[in-house]
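Every protein chain of the complex appears in place save one, which is left out.
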Amino acid sequence: MSGTDNKENGGSAFVPSRRTVLVLGAAAASTVVTIRPALAQTAGSVLNCQIPVPGPHAAGSYIGPDGSLVAPGTPGAAPPLARPLNGEEAKVLLRGSTPAGVNPQSAQAYANYIRRLQAGMSGFTCYASLQMPR
Amino acid sequence: MTGARYIADPEECVQSVALDGLSVLFHRPSGMTHIVAPPAPQILEALRMGPADAGEILARMRAWYDLEGDEAADAIEARLEELEAAGLVSRP
Partner (left out) sequence: MKHSLSLQIGPVAFRIGSTWAAPLDALARLYAGYPEPDRICDFTVRLEPESPWRRWVRPSVAIHGDYVLPDAAPMSLAHGLLAAEMGMNLQMALGQKHYLLLHAASVEKGGRALILTGESGAGKSTLAALLGERGWRLMGDEFALLDLDDGRLRAFPRAVSLKNGAIRVMEREVAAERFGPRLDGTPKGSIRHLRPNPRALEAMAEPARPALILFPRFGEATAVRPVGQAEVFMRLTQASTNYVSLGGAGFDALTKLVDACPSAAMDYPDTDSAVELVETLWEQAA
């Protein structure tokens, strides 16, 4: 870590310089991490959830590769799931793997759909951060 | 050099705690918490003196620290963009 704490007082005969070294680092390095609500970690062990894909309000829609709802038959889109996903399956998808019974080609689309769930849409409350800021 | 000017919220808006070389910030207006690594907290410190662009921030920081790094101006710009994305600074 760059030296912003100056603790060189021990043993010096003269007053240590107040100037410390600050390393600016590479432009590409990232230095800010925002605490985001935890998805599926705390909720997963609190309750047994199910997420219909897509939700009942969008029955029949397909899921685009980026997780958005698209018209049936859109090229590259994933079909609706016959039964809702449970908590474990959602976690597997979010990790980048494919749960049993799910087409691996569609896994990415379903994972993105879960990530995009907004408050009020079916399935979101399960994975919402039980700590969403108001 | 005049680039985009940034402003930071006043000190009362941000609570900061140092944890092993990193700063954990609570931004009251947004209720969000961020963990930031140097030089980000020092940039925020520099911005509290008043609105500034990357060049002015660099100058302010040079007065307090011996700066190291080959990409100084780019690094500051990049940090400002990050801080803006996090809601800790803004461009008026």
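Every chain is named by a letter (A and B) in the order it is written, and numbering of its residues begins at 1.
The definition used in the following text is that contacts are C-beta pairs under 8 Å (C-beta built on N, C-alpha and C of every residue); 3 or more make two chains touch, one makes a residue touch a chain.
Fair warning: this is a prediction, and the values are worked out from it, not measured in the lab.
Undergrad: Please give every residue of chain A in contact with the chain that is not shown.
TA: Residues 33, 35, 37-38, 41-52, 84, 86-88, 122-126, 129-134 of chain A touch the chain that is not shown.
Undergrad: Spell out the interface residues on chain B facing the chain that's missing from view.
TA: Looking at chain B, the ones touching the missing chain are residues 15, 17, 19-22, 24, 26, 28, 31, 33, 35.
Simple rule for what comes next: only the chains that are shown with their structure count from here on.
Undergrad: Where the centres are mean C-alpha positions, what is the separation of chain A from chain B, in Å?
TA: 26
Undergrad: So in the complex, which bits of chain B are touching chain A?
TA: 20-22, 30-42, 61, 64-69, 71-72, 74-79, 82-83, 85-86, 88
Undergrad: Could you pull out which chain A residues touch chain B in their complex?
TA: Within the complex, chain A contacts chain B at residues 1-2, 4-5, 19-35, 133-134.
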